[in-house]
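Every protein chain but one is kept in place in this view of the complex.
Showing chain A:
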């Protein structure tokens, strides 16, 4: 008879089979069985938690006992994490830039030089009548000149001009910023009388976007690659520690340890490596940020802008730390599982 043929019997009762087949009182037995099952379950749960706690501490002490070697392992993990994380941060700041660009995606309608203010009013109304236009802003020739001077800082050179060479322009905010839709709107607006030229400055928005997309994919690919690197680093370290504790594993398997029991200390070691590596990576990112922030601020100031390097916020740090912990755990799991099958008690 197979033990699995009697599902109610707990796994451990295989050798006590004869007793359970002869129950003296049929109506009282199930109740008693249920209660003992319950206490057995809760005590087993407590034992499980106890083993987890003791293995977590045990593997932590093992790490602390050989600080240098383990620190090097964690540093390798940290370096593997810092590179994709830094790239991701850079892209994140580029994305902020991108969001600003979305708002400033506009068309500029340049009127003929001969157009006066009244004509400009009429054309603006016509433009506003287009269904795919969200809003417009009329910029007089003088306003245009002032903006031009401001943005280029060429006060002196432009002050020498006798007359204003700029036409009146209308800035149009389109409903859709899809290139095709904007192009179509542009040609519609260009057909209006009194309009000299419509300019869609989409090319560089597109370019920047493509660049950001490229960067995102590179970061993802690097992240995957370096994540694999972390798995390998942890896997290899755990493999060595499995080899050095091979005898111990054989012995405990001989006396009835489950695979989960044997695997547990190594999983905790792997997770600790991940935690340590993640913390070191956060530290490295902080140091790098501090080191670069001065020159970056100086550079931005020279362009009259203020820009600060992006930093990992709490969410980002949590994500990085959980990723590295998970990777460490997974690396250990792979290494131990691969070796468990090769461990045959003698």
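Convention: contacts are C-beta pairs under 8 Å (C-beta built on N, C-alpha and C of every residue); 3 or more make two chains touch, one makes a residue touch a chain; residues count from 1.
By our rule, contacts and distances are computed from a predicted model.
UniProt protein name for the omitted subunit, picking from "Cell division ATP-binding protein FtsE", "Carbohydrate ABC transporter membrane protein 2, CUT1 family", "sn-glycerol-3-phosphate transport system permease protein UgpE" or "Xanthine dehydrogenase family protein subunit M"?
For the chain not displayed, UniProt's protein name is "Cell division ATP-binding protein FtsE".
One chain is left out of this view; which of A:79, A:192 or A:257 touches it in the full complex?
Per the contact definition at the top, the residue touching the missing chain is A:257.
Which residue among A:47, A:113, A:146 or A:211 touches the omitted chain?
A:47
Contacts of chain A with the missing chain: which residues?
1-4, 11-12, 14-18, 43-44, 46-48, 50-51, 247-248, 250-259, 261, 344-345
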